[in-house]
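Yeah, one chain of the complex is gone here, protein chain that is, but the others are all in their spots.
Should a chain be cited, it is by its letter among A and B, assigned in written order, with residues numbered from 1 in that chain.
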Amino acid sequence: MRLTRDVVSGENRRKLRDISGEEVASCYQCGKCSAGCAMTGMMDLLPHQVIRLVQLGHIEEAAASRTIWLCASCLACSARCPRGVSLPNVMESLRVTLLRPGERHLDPAGLPAEVLENAPEQALVAGLRKYT
Amino acid sequence: MRTGVFVCWCGLNIGGVVDVPRVVEEISHYPGVARAVDYRYMCSDPGQQLIKDVIREERLDSVVIAACSPGMHEATFQSVAASAGVNPYRCEIANIREQCSWPHQNEPGEATRKAIELIQAAIEKVRGDEALSALSIPVTRRALIIGAGIAGMQAALDIAEAGHEVVLVERLPHIGGHMAQLSETFPTLDCSQCILTPKTSEVGRHPRIKLLTNSEVESISGYVGNFTVRIRRKATYVNWDLCTGCGLCTEKCPSRASSTFERGLVKEPAISIAFPQAVPHKPVISAEACGHFTKGKCGVCEKVCPVGAIDYQQQDALFEEKVGAIVVATGYDLHPKAKVGEYGYGVYPDVIDGLEFERLNSASGPTQGQIRRPSDGKVPKEVVFIQCVGSRDQENGYPYCSKICCMYTAKHARLYKHKVSDGQPYVFYMDIRAGGKGYEEFVQHATEEEGVLYLRGRVARVFQDGDALVVFGVDTLSGKKVEIRADMVVLATAIVPASGAKELARVLKTATDQYGFFSEAHPKLRPVESLTRGIYIAGCAQAPKDIPDTVTQAGSAAAKVLALFSAERLSHSPAVAAVDEELCSGCGVCVEACAYDARTLDTRRRVAVVNDVLCEGCGACAVACPNGATRQKNASRSQVFSMIDAVVG
Partner (left out) sequence: MNSCPELLRPCWQGFFRADEDEWRGVTASLPPDGGQGLRERRMRYPYFPGCTLRAKARGFESSALASAGALGVQLDELPNWQCCGATFPLQADNSFSLVSPARTLASARKMGERLVTLCSACYNVLKRTNHVMRTDADRRDKVNAFIEEDYRGDLEVVHFLEVLRDDIGFDALARSVKVPLGGLAAAPYYGCLLLRPADELAFDDPEAPHILEDFLSALGCRAVDHPYKIECCGSYVALEPGDLASGPSRMVVESARTRGAQVIITSCPLCQYNLDISQQGARGHSGVGVPVVYFTQLLAIALGLSEDVLGFEGHVISPGPLLRSIGAMGSEATA
């Protein structure tokens, strides 16, 4: 991984900071977020590792992680973060770097009938707002 | 003989291993023992009272305390004995903790047997102990301080302000030490010179401080309260009494020398004053660089000096000072360049150390405070800072942590960002150790507010590739190998003892640790006292430490000196060597054997004599004496033999 000042503190970092309202440089990588995350069992990167990639300016790699789609915005991490970093905001900002240009993580038409039949409206509205 | 034996449990430290009741039972039948008792904590107030009560009830004339090391509590129990009417030199300690229960934790039966034998030996010793009186020695209320960095200056000022004279010896031509080289200081970022110069000028003009710069301690004799110091004042080739510090010689000098103060980043005239605020503000000729000395030709400075102060014939001067206490404040050096080959330190000009960065950043430094790299003067846009260079590296450096590097690296990275706002500082670290008031916040500010990127891992290698220094590192947090093309690399090299520290320790007859840092008497309870009475330590001479800790320790050393000076006379152990002049043949073997200069020959009477106050009671002369004329008080031959009998008999 090559680091330069353009990568580390360039336009990508600034854009993400604008979207998320979060300064990931505050994070000192203690890992408390990952320790308390309910979804880590299915993640390829732990939440703090996603933050680390953002700190290094490797935004695309962070956004390519499954982790950002598994974050359920439960705020267990940010509630306990000793540095006041709202990880869910960062995850959301990574998602929208892909969604705003038009990518869809989820195809509503492809949702299984039993999900449409049984899942509460709240799940459908929230999910489609997060994934499309 | 009526001896009382007091066996301490020391909670579970002794009592958890040694069968104390059995020890008491056995010892109470030993010849000469009037009573044996045990107690959970003998050093506690009730424990001490118990000893006094038993001494009175049993009319004891001697006591044996079986407890911890005499280093811990001998003085306590001696004074307890004395307060109940027993001569304190007839109080012996049997160390059944450090020498018994601790090393034999897994063999309680054997430990119990050994405890009994140690106590029996102590009873045998006390049986032969004479009732002695402490010796009394005078105190010279004058202190020597070796090293005039911030530690030495602080100690000197504190002692001088309290009303005592101080002799302050500094190896360099000027005072201020490394702190004079620093640009700003953490965690407040105040200018180092600004907070230092009030102290240097106060030291320079203080009526009770005798300042000897460009000088070194050659030898020391004597003992606490009464040291005689020989000091060598190296030739400066300038008569400082005449010199006004006008600087004309420096301006005109045609020869150039590498500047030590500027860490070799620039050349300076062969006759020069290290920096503008130097105290004393007087020049020194570097004989290695001066044309007059190297080629025998030049004499420009002599010609231009308006007061005729240049003195090419000046010789080193030797003189003696009498002092009662010594503070060692010799400071530190940095890990040698040659030992960090993988980073090209000493090979690539743009790989520099922390002190060099301080000079680059200093307004009075070679770049007037602009961050420009040494090779071509270019402003570096990507700067890599590497921590733990030589520190925490027992294979290639030193196993210890140099303590200040985390903080000064954060400071460097921040100062760099202040001056090169579009530059990117990277810091490779293993751990960030920022314990101290405002320290953690200072480091967090670097990452959070100033855009310093911390990378957790060591750098493997730095090599030059065209214009750039390629840094191969790792970020263990992301698990990725990292490559940075840097414009400049700054190494936080390990702090090592100042050169000559071990030699000085030998001169002072005190100890250093394996690295050459001066050893303190106790790491927690006597942190500023050396292992030699009357000699104290302050600052990085003892271990790496920052300015606040150094100033604190210097003040503490000064307080110890002042406490010593507060007494009219000092007491000295009377358990020293003595000579039976009837038996002495005046052969002089004892004089050779003595490490403390306490033995001399009276050539007129042809007998050897003992200087009681110099004698440390080590016994070396008594052992060396071929005809038994020298004996060690309270460690006589017969005492030692009966002690051995008590153990092996």
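Please note the rule applied: contacts are C-beta pairs under 8 Å (C-beta built on N, C-alpha and C of every residue); 3 or more make two chains touch, one makes a residue touch a chain.
Treat the numbers as computed from the prediction; the structure is a model and nothing was measured.
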| item | value |
| --- | --- |
| Touch partners, limited to displayed chains, of the chain removed from view | A |
| Chain not shown, touching residues in chain A | 18-22, 38-39, 41-42, 69-70, 72-76, 78-79, 86, 88-89, 91-93, 96, 99-100, 106, 108-109, 111-112, 115-116, 118-132 |
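Operating definition for what follows: only the chains that are shown with their structure count from here on.
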| item | value |
| --- | --- |
| Centroid spacing, where centroids are CA-atom means, of chain A and chain B in whole angstrom | 54 |
| Interface residues, chain A side, partner chain B - complex | 1-5, 8-9, 23, 25-26, 28-29, 48-49, 52-53, 55-56, 58, 83 |
| Chain A partner contacts - residues on chain B that touch it in the complex | 381-382, 422-424, 426, 444, 447-448, 451, 453, 455-456, 475, 477-478, 480-485 |
